[in-house]
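Before any comments, here is the structure.
In this view, the complex is presented without one of its protein chains, the others remaining in place.
Chain IDs A, B and C follow the sequence of writing; residue 1 opens each chain.
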């Protein structure tokens, strides 16, 4: 897991940090054509989102998908028994190219299209390769709302959450296929 | 499986037919809170979409989800070995209320927000109850592109497809949460 | 959902009651060959097992897979927040014939191969058709252990559980392929 800022061409921005989370594809994710099926892609996004933003059990410190280090943005206490519950309020996705069973894990790049009072818009590109060989298979966004577990009502982002997530804020996904 | 036209209040339209496909929820769809998890909802939509639009094997005639009759809109020949392949190009979803493990199957209502040259926008509401007790848990849309299996390029809707699907065309989903 | 006793030929017994739970197959359960994949079969078994033995929320009374009545054997209080937790200790399965996307739900027949102190062996046949056309696709068994939620230790079956489940006890699965 690496964290990189710098030029991200298709957003025309040099200011946005992105998290890059490798997520292995499973054979069970593939459809009859040998591509990751459209529903399984949401599981890849979820896996990356949790690795990026959920705080890990101290007993599990040092982990992350693929055994890497948790990124500094993984500060959301929303596991079982914690004070916060998260709900997904909205998702949008464009499938730009089929995801094959690539030999390396796909890399889910994440940033934040919006940092709200009680919610965040997580933006993603599912990619493989680097440099000129970089491919984008999918672009997507998920609105995650933070609820107080006791009241089941939205709760404001904490100062810590806001501070560590702010560098990830960038332009939202530039949708190509909205009707 | 029933097909009904008539007043559909929240679209302010008396002209749109909708398909109503019951889809049973499985225990495996539920998350730790006893609600259908956000990824599993896409499987419910897929199940309804295929029942609504895919032609059934003649050997399987008379079926449909839950053993009902296939609707007259189920004319798309896109199974294994057929001339058409379908791909999902885009999806958008709003989770309006958690879907509990309701005792009856949820009812996925489907209509078409757009009838394109080589693609359709399938619109959905996932509901339970009827009349004053009707609840809408989810609204969503999927863009499905039809490809010629031989060339892997988009192919035009056939006259039959256009004819049987036209009555389903209505206003697209009125999104409430687009940022 | 129906409950039938009487002759069950291949077990050579006229004494065993079986539960017969219809479970719809989903398109997402199918593999590239159009058959239910070997992992998804366990989800079908789980769905039938829960419908057969788990007590339903009173608010959901009268339900069951497909909207039928809960059988009288559905007395196990093991949902979230209840005093009992169940764990699966063991499973065994033989895939006798591929399960196609049959037009009617498959029927999972269940009985008990063993009624233990703190566990039960649930036996299954996944079938379609009736009479001479009856097909058995799968035979399987699951050992379910009942734990006290407070202590996480096995707890004895209650008198009610034992009473309503006793009529389901019959010869365990006659395995054909054990090495």
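We take it that contacts are C-beta pairs under 8 Å (C-beta built on N, C-alpha and C of every residue); 3 or more make two chains touch, one makes a residue touch a chain.
Here the structure is a predicted model, which is why all the values come from computation and not from measurement.
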Among the options A:101, A:134 or A:178, the absent chain makes contact with A:101
Positions on chain B contacted by the hidden chain, ascending: 28, 31-32, 37, 39
If you put the missing chain back, which residues of chain C would it touch? 32-33, 38-39, 42-43, 46, 80, 85, 87-95, 98, 113-114, 121, 143, 172, 177-179
Write the list of chain A residues that the hidden chain touches. 24, 26-28, 34, 43, 46-47, 50, 56, 60-67, 79-80, 101-105
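Just so it is clear, only the chains that are shown with their structure count from here on.
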Computed distance of Cα centres, chain C from chain A, in Å: 38
Using CA atom averages as chain centres, what separation in Å is found between chain A and chain B? 27
Among all residues of chain B, those touching at least two other chains are 43, 46, 80
